[in-house]
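Apart from one protein chain that is not included, each protein chain of the complex appears where it belongs.
So, chain A:
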Amino acid sequence: MYDFLRFFPENLPDLGFKSYVFMLEKPKGCGIVIRANSPEELRKKLRGVKRRAIVGIIGKEAVCREAVMRRRVDVILDWEDRELDYATLKLAAEKDVAIELSLSKFLRTEGYKRMHLFERLRQEIMVIRKFDVPFIVTTAAENQYELRTRKQVETFFKFFGAEIPKARLYAQRLVRRYFDENYIMDGFEVEQLSNSGVV
């Protein structure tokens, strides 16, 4: 299980994750965050991505819908005002773009706002289950106070009906696609390399 963070922590306690992916807007993490206000802006910014890294998108409904149709996009990142419609989730399943479900937005909100977020989460999970949409569960922590253990993150989303083994699988697949040289595709990987070539 991998956690996707939005900051570089100075010293990280053992939280039970296999490893961490740092999704940052500055080009120094193993993931890149692209914020866009319109589909045009998104397309423009995506053209500028040259580095081999996981690309995450933050934007409004129209931006998310455009993002799932772009080949360079790997994950639709989660934030407080993210809105995904039914069609976007269905497209995400077809185009193999992961949907992030994050815990930190629930820590930053209270009361009615959080109530609506819970409702939206429940609906998103319902559609995710229906179309078998790739999804990842993360803390998406922006500071050290939003860090939680793997068990906590998994229990939280399990409570709302998410299938945690699938989330683990999708996260692993996403990370291996970029950072494991032996990985080719699902169920197909290089076991051993000899001097003359693949064994």
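In the analysis below, contacts are C-beta pairs under 8 Å (C-beta built on N, C-alpha and C of every residue); 3 or more make two chains touch, one makes a residue touch a chain; residues count from 1.
Please note the rule applied: contacts and distances are computed from a predicted model.
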Protein name, per the UniProt record, of whichever chain is missing from view ("Cytochrome b subunit of formate dehydrogenase", "Fe-S cluster assembly protein SufD", "Ribonuclease P protein component 2" or "Amino acid/amide ABC transporter ATP-binding protein 1, HAAT family"): "Ribonuclease P protein component 2"
Sole contact to the chain not displayed, among A:103, A:137, A:162 or A:175: A:103
Contact set of chain A toward the excluded chain (per top definition): 13, 15, 103, 106-107, 144-145, 147-149, 151-153, 155-156, 158-159
